[in-house]
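Structure below; questions to follow.
Only a single protein chain was left out; the remaining protein chains are all shown in position.
Going in written order, the chains are labelled A and B, and every chain counts its residues from 1.
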Amino acid sequence: MSDVSVDMSPSLAGVKMTAPLLEVEELKVEFRTRAGIAKAINGVSFEVNSGETLAILGESGCGKSVTAQAIMGILDTPPGYITGGQIRYRGVDLLKRTDEERRLVRANKIAMIFQDALSALNPVFTVGFQLAELFRKHRGMSRADGKKRAVELLDLVKIPAARQRVSDFPHQFSGGMRQRVMIAMSLALDPELLIADEPTTALDVTVQAQIMSLLAELQRERQMGMILITHDMGVVADVADRINIMYAGRIVEKAPVYDIYAKPSHPYTKALLESIPRVDLKGQQLNVIRGLPPNLTRIPAGCAFNPRCRYVRDACKVDPIPPLYEIKPGISSACHFWKEVRGDD
Amino acid sequence: MGRYIVRRLLQFIPTVLGTLFLLHYLTTVGIQLTGNPIRALFGDKRPAPETLAALTSRLHLDDPCLKQKGNPCLGLFRERLVDIGQLDFGTNFRFRPVFDWRGFFDRAHASIITDALPYTIKITIIAFTIEALVGVFIGMRAGMKPGKSLDYSVKISTVMVISVPVFVLGILIQQFITRDFGNFLRGQEWIPEVISRGVFGSAYKQEFPFASLIIPGIVLGMLSLATTARLTRTSVHENMRADYVRTAKAKGLTHKRVIGVHTLRNSLIPVATNLGLSIGGYMTGAIITETIFNVPGVGNQTARAIFQGEPAVLIGITTMLVLVYLVANLLVDLLYAVLDPRIRYE
């Protein structure tokens, strides 16, 4: 975009530009359903800075999307409730702010890309309308100016013939193109932080790579912070700087991306890596993880992973829950026996 | 869009022919099973054979195929199509035409339908307005706050209304509201006549051409009101949880815009088409309501045709109503395409 010199986005009182972009501290979320209280997130903490990509990785139902929704402030309440912790944007705890202040943070400061663009885009409005809406409602632009900006955005995400396509409806785009529209929409107001919730899961493999590299490129150019949420170990390798592994609403391992692959420190991470089919191990039995993730209304005592763990001991089956042991700066694991897992002595 | 309209119009022709044939076949079998319906007009009296023959021939009931049970009478069907093409829907046994378009402009060409239609249009407009405004409004409010008291009361009251057959509702309202309560009102000097005798009159009155149609209109609209409220409620409720509504929230739009633009625009697609389809319900509804409140509309004429044993009139009016219904359906389909781009570009 051409005129980034003027920052027109609304400012939030108390923001310190020196503070980290986003800090999540001891976040707790539960869902109150008829079947009982599901503890979706049980004290999650992490930090993202400008220009870096943090991947949050885990099975479906581990709480990674819920974390994203809690940060965005778009959790469905009821049934979802944030019961504790802080979400600090530039030092400001968003959970203590009014709905109106939080609304202005969305899209302006923190934007989100959703998994399935077909259902995430409104089927009855043109793509141009949905993009221009952001400029009209947040920047007070006219319809015509908004549409002009929409075309620029479509160009930015490399949609061919953007001028014509701007008046098409979402269902007229291919899956990959739709996800580009979704990306364009998230970038419209120059957010500082981008949350990408499984941005490529719904796409073909070849398209996945294109979308990921587009995302990485845009993130680098604009020095945004990015939270990449995924269940796919392959996707994160090229893009992420650091990885947090989530299991049953907790982070079980944190490490820079290289270390995770080279030397996992938690049995769950290790199992995830071993369940990726590898060409060099052709013909051998694939190591899938036994069993199922726990029911969040009845998380087992002790380490939540203990029923499926290869390294399980009696200590794992009783409280206290293993804390995140810091192994070295930047690497930690929530396993009592991390030494054994890593093969360290 | 253009291609969709053309395709839909092309489909319309066989649908009309098919439906008219079905109507023709079912009624023909009915006549074949019952025997010459003219005879019944005379009750216990035995008409002179020549009178009977003349009437029978004039009403096209002399075709021999009407005596062969199960014969589809294709010749008769062809004749009837030609008649319909010339806007001729038959006559009653006194040769009064069922429909004559000149009757709208000239009393000398009055016909059953042109005389009755203005009342039916008025009562239908009242019913439709109430259905659309009240039904959509309460359905919306209920759907936006699922599980709250309004939601439950809408759920319960709509089931109640749907379970009470329209004629039961009609006679109960007529008895307790327009007769008993109306009598009470009519006993109060200070209440203007337009209220006590018009709105709360127990039958249609020429002196109050609008006021005395309000309650019959409400009764007519009640059933569709309930279905519309229910449908709106479900539709809004479902759309509130849709992914694109979450996207709209993530775009930092105000609550008002998320609901007013993104949720409602989508929720109202099925509701709008349902409003169009409720016209079919109004046709049967009008027969009941107009009979109960003695409104001299098309529905009343239909019921009269049944009670007086005038199958030709009954078939003529029904044919016209079915044509109106088919055209309404066509318009609803086109409206659907206007509202939902996914259909338009299929």
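Criterion: contacts are C-beta pairs under 8 Å (C-beta built on N, C-alpha and C of every residue); 3 or more make two chains touch, one makes a residue touch a chain.
Methods note: contacts and distances are computed from a predicted model.
*Asks:* Missing chain's UniProt protein name, "Phospholipase_D-nuclease N-terminal", "Peptide ABC transporter permease", "2-oxoacid:ferredoxin oxidoreductase subunit beta" or "Spore maturation protein A"?
*Replies:* "Peptide ABC transporter permease"
*Asks:* Tell me which residue among A:36, A:78, A:291 or A:320 touches the hidden chain in the full complex.
*Replies:* If we include the chain that is not displayed, A:291 is the one touching it.
*Asks:* Among B:172, B:203 or B:338, exactly one should touch the missing chain; which is it?
*Replies:* That would be B:172, which touches the missing chain.
*Asks:* Against the chain that's been left off, what residues of chain B make contact? List them.
*Replies:* 14-15, 18-19, 21-23, 26-27, 30-31, 33-35, 37, 40, 159-160, 162-168, 171-172, 175, 179, 280-281, 283-284, 287-288, 291, 302-303, 305-307, 309, 311, 314-315, 318, 321-322, 325-326, 329
Note that in this section only the chains that are shown with their structure count from here on.
*Asks:* Nearest whole angstrom, what separates the Cα centre of chain A from the Cα centre of chain B?
*Replies:* About 54 Å, centre to centre.
*Asks:* State the interface residues of chain A toward chain B in the complex, per the touch definition above.
*Replies:* 69, 72, 74, 76, 99, 103-108, 111-112, 114, 116, 119-125, 133-134, 137-138, 169, 171-172, 185, 189
*Asks:* For chain B, which residues count as touching chain A in their complex?
*Replies:* Residues of chain B touching chain A: 241-244, 246-255, 257, 262, 265-266, 269, 339-342, 345.
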